[in-house]
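Quick one: the structure is below, questions incoming.
Every protein chain of the complex appears in place save one, which is left out.
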Amino acid sequence: MIVIGIHRFFTSLNDLERIIRCPGRFKFEEHNVAAHSWKVSQYAMFFATLEERAGNTINWKALYEKTINHDFAEVFIGDIKTPVKHASPELKEMLAHVEEKMMEKFIREEIPPDFQEVFFERMKEGKDATIEGRLLEFADKLDQFYEAFAELKRGNTDIEFVYMYQNALAKLLLIPLDATVQYFRTEILKDAMQEDTHIDVATLTNEILNKV
Amino acid sequence: MIVIGIHRFFTSLNDLERIIRCPGRFKFEEHNVAAHSWKVSQYAMFFATLEERAGNTINWKALYEKTINHDFAEVFIGDIKTPVKHASPELKEMLAHVEEKMMEKFIREEIPPDFQEVFFERMKEGKDATIEGRLLEFADKLDQFYEAFAELKRGNTDIEFVYMYQNALAKLLLIPLDATVQYFRTEILKDAMQEDTHIDVATLTNEILNKV
Amino acid sequence: MIVIGIHRFFTSLNDLERIIRCPGRFKFEEHNVAAHSWKVSQYAMFFATLEERAGNTINWKALYEKTINHDFAEVFIGDIKTPVKHASPELKEMLAHVEEKMMEKFIREEIPPDFQEVFFERMKEGKDATIEGRLLEFADKLDQFYEAFAELKRGNTDIEFVYMYQNALAKLLLIPLDATVQYFRTEILKDAMQEDTHIDVATLTNEILNKV
Amino acid sequence: MIVIGIHRFFTSLNDLERIIRCPGRFKFEEHNVAAHSWKVSQYAMFFATLEERAGNTINWKALYEKTINHDFAEVFIGDIKTPVKHASPELKEMLAHVEEKMMEKFIREEIPPDFQEVFFERMKEGKDATIEGRLLEFADKLDQFYEAFAELKRGNTDIEFVYMYQNALAKLLLIPLDATVQYFRTEILKDAMQEDTHIDVATLTNEILNKV
Amino acid sequence: MIVIGIHRFFTSLNDLERIIRCPGRFKFEEHNVAAHSWKVSQYAMFFATLEERAGNTINWKALYEKTINHDFAEVFIGDIKTPVKHASPELKEMLAHVEEKMMEKFIREEIPPDFQEVFFERMKEGKDATIEGRLLEFADKLDQFYEAFAELKRGNTDIEFVYMYQNALAKLLLIPLDATVQYFRTEILKDAMQEDTHIDVATLTNEILNKV
Partner (left out) sequence: MIVIGIHRFFTSLNDLERIIRCPGRFKFEEHNVAAHSWKVSQYAMFFATLEERAGNTINWKALYEKTINHDFAEVFIGDIKTPVKHASPELKEMLAHVEEKMMEKFIREEIPPDFQEVFFERMKEGKDATIEGRLLEFADKLDQFYEAFAELKRGNTDIEFVYMYQNALAKLLLIPLDATVQYFRTEILKDAMQEDTHIDVATLTNEILNKV
């Protein structure tokens, strides 16, 4: 067995700069998975601070490792188009399984034995029921919210971004993080709705707020 | 059920101009799936002419419909990274199944009833055992060969393109199309090997020729 | 005389991926000639099906060869800016002549003698009075219609796209293909006018419909 | 005083996706500051693990906050060309001062009062003498090393990348982090030197190894 | 001292094609410093003609050398983000000083001794009180006006372009060039305000006209 090592792992990070999110859709601005992961870490940093102030205990090490690692597996499969993920629960599960298998293969073949355990731990699915897992889920969805928001602001008329915006918003409001969701509702959304946008984001937002 | 119609089908063609082949790999030049489909049609036109001269009967309508339609399903799933496709036979089958289901859903929902049957016929998997199916397979693989060739010629040192080149070449040589493979071996490869390339393509080619 | 061969022809196809349509104009999305040729083949496939159902006989082989080959000559001259084409009938004729001469030279010098005749046949101007020639003309113009439509939808305020849209539309309505033009008028245009667009496409469309 | 709030902070993160590193130089692949920050976090995660195993105590929260925040100030000034930074110690100091002032102004004007203190703490210069500060310095320089490495590997003949590579390498070897530098020397460099590269990276590396 | 010579100077011109104006802001179209310098020369050619007709004497050689050389120093420092320039008068002065020092160093080290004097003369700050200096200032600001105008026309909702537009406009109106400013007010602005734009440029323009 040839262990190619950490050099190989480090150069593979560069691949995520070439995986474009929402492939195949027209957008005024493209985002890559590496930059997305960074923004997710930034959002998580803010909301974890908020939750800590609200009396919750945060495992900061776990939180940041979850956010910076959460899309590493896209190195293997790319950013599957969203409709595929929703096409069938079976496929979604099968894809998750394949992702896991490919990650396992990568760690076994490329990572030196001494580090395999810590890589397995860090690279596993992060969206669990812990507060850090929920913060990851919130932050990841928030970036989808902001990507859609920016397209709508600039006047992207493709209906997919309306769905993406409203879908992300509806999910954000239901994630079990009281202080976070409260702040998002009363502060972030309020400011977002006051922006001058080509597509009427305020109306799209209120449609969801009235439902949830 | 709302049938959105052929206008929706026509605008969806544009999406394939944004699906980039080999996502996540560094390459000097990117190719989209729409342009790829056109090149595949061109290669097929040439080799079908050759096969016809060799005494075979070509169903030209079927041939061209196979080539221009063969990647339309990527509108739904994008260009899955190659390693995923090879990760497991189960996944490959499952992906093919999902692709088929999404195509079916698209045709049922977007295409006017009068045209659904002809769309089902045209959009089904084209790589069957007919001579047109084999020509599609050859032409599709030939474009992979040329994409890898161009990267190696310009000096792309990423090992994936060496694998892609040799893998495509090995498969091309085994496709059951006598006149085509013969011409490819004696004419195309000979000329390709005489080109001035940064990576030594002639040696890579001979390694495969000596094996197959 | 050095015949460089089919390998040279195949690699030249890649050049058409770098010829951008409507050079020099600001556009939200660029299109290359290879992808355009593919979309034209797709449109032609649909409308030929329609015409066949209306009782016309289609030479499918000729149709697809016309569509995939119709802009190959841009390999030699590029996409001349539209105003040049309209500047003078003399120039237009002269350019057509040069294109023809360069194609002839290419075939004589690069294509093996055995294949020269078939290349001459396939690469000649396809927009003749046959039903396949008219379908090519319709499909080619339809792509111009869709390119302009997409820019207007996204809010491109450059007046050239208004001209391009209305000009393409006016010409489409007059092409002698009854079933095709009828379907375009009653189905495609109806759906297109219902889309949410930044520039008021419905009004621009009605202006032309009222004239033709 | 108008406090625009966290929404404004979150949307400003997107600006870092448009700040390109090494502006003005020819490169085969561009990198933005957001993606760079993510890669720096990944490198730091690995080497901090190594240092912890070597018996050092890591403040993981501080480490990750340093890495994800270390270039946020480029939102205000952009990526100043390297020669400017080295032009004079006075200028370097003055630029650092301005960066600090602009950050201060941003926090006072945009961040809600409750969060100002935590933002001041997180956004301050991170490259201090703590082990986390040294790990940040190492990881930041390592990304410069890898950016230069990738250009040299692909054959970028611009001499600046040779300087950038050797300069980063020389500095990496002198950062006071025993386990990290040791691992970099014996594992990473060894693997890097075995790669097939257009520019002779092994020789460039040995020149520095023999000096330091 | 190694004098690398004019070849080095000529190849450095290419660097300015990679320096993007307004780095870090979202824009529908990017502009590089080389193209900007050319447009500035074109504007200056027109307004100098106007001023000459109004009875002023133009030193045409000085005018054109000022315009084509006025941003050459960005080769050394890049396009500093505008807010930095306005952050403090000290910094602005310091940056101007550094730019000057780097230019001096470049001329001493790269330009053959025979040509150093003429380079010093041509590359010095051009925006002086002479009519050519004022025409340069006007033309440079006019390009900022047009860059902002084009973004607003296409619907860029980022508030920075409103500031940039109004700021450039206010400054243009106050530059001491009677015939030029008069023509700009009565002809250029009148035409600009009649264009069909997404953001209401006419209102933004009138706000400034009413103030100045």
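Think of it as A, B, C, D and E in the order they're written, each chain with its own count starting at 1.
Please note the rule applied: contacts are C-beta pairs under 8 Å (C-beta built on N, C-alpha and C of every residue); 3 or more make two chains touch, one makes a residue touch a chain.
All values derive from a computational prediction rather than experimental measurement.
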**Complete:** Contacts of the unshown chain among the visible ones are B, C, D, E
**Complete:** Given B:R8, B:K61, B:K101 or B:K153, the residue that touches the chain left out of view is B:K153
**Complete:** Among listed residues C:I6, C:I19 or C:I68, the absent chain is touched only by C:I19
**Item:** Touching residues (missing chain, whole complex) on chain B
**Value:** 28-29, 150, 153-155, 195-198
**Those residues of chain D which, in the complete complex, touch the missing chain** = 26, 28, 155-157, 159, 198
**Complete:** Note that chain C touches the chain not displayed via residues 14-16, 18-20, 23-26, 74-81, 83-84, 87-88, 90-91, 94-95, 98, 101-102
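Going forward, only the chains that are shown with their structure count from here on.
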**Complete:** Listing by label each chain that touches chain A and chain B gives C, D
**Asked** Greatest Cα-centroid separation from chain D: which chain?
**Response** C
**Message:** Could you classify the chain B-chain D contact as same or different, where same means more than half of all interface residue numbers appear on both copies?
**Reply:** different
**Item:** Furthest chain, CA centroid comparison against chain E
**Value:** B
**Request:** Please compute the C-alpha centroid of chain A, do the same for chain E, then give the distance between them in whole Å.
**Result:** 41
**Request:** Any chance you could list the residues of chain E touching two or more other chains?
**Result:** 26, 28, 155, 198
**Message:** Can you tell me, using the touch rule above, whether these chains form a line, ring, star, complete graph or other shape?
**Reply:** other
**Prompt:** Got a list of which chains touch which?
**Reply:** A-B, A-C, A-D, A-E, B-C, B-D, C-E, D-E
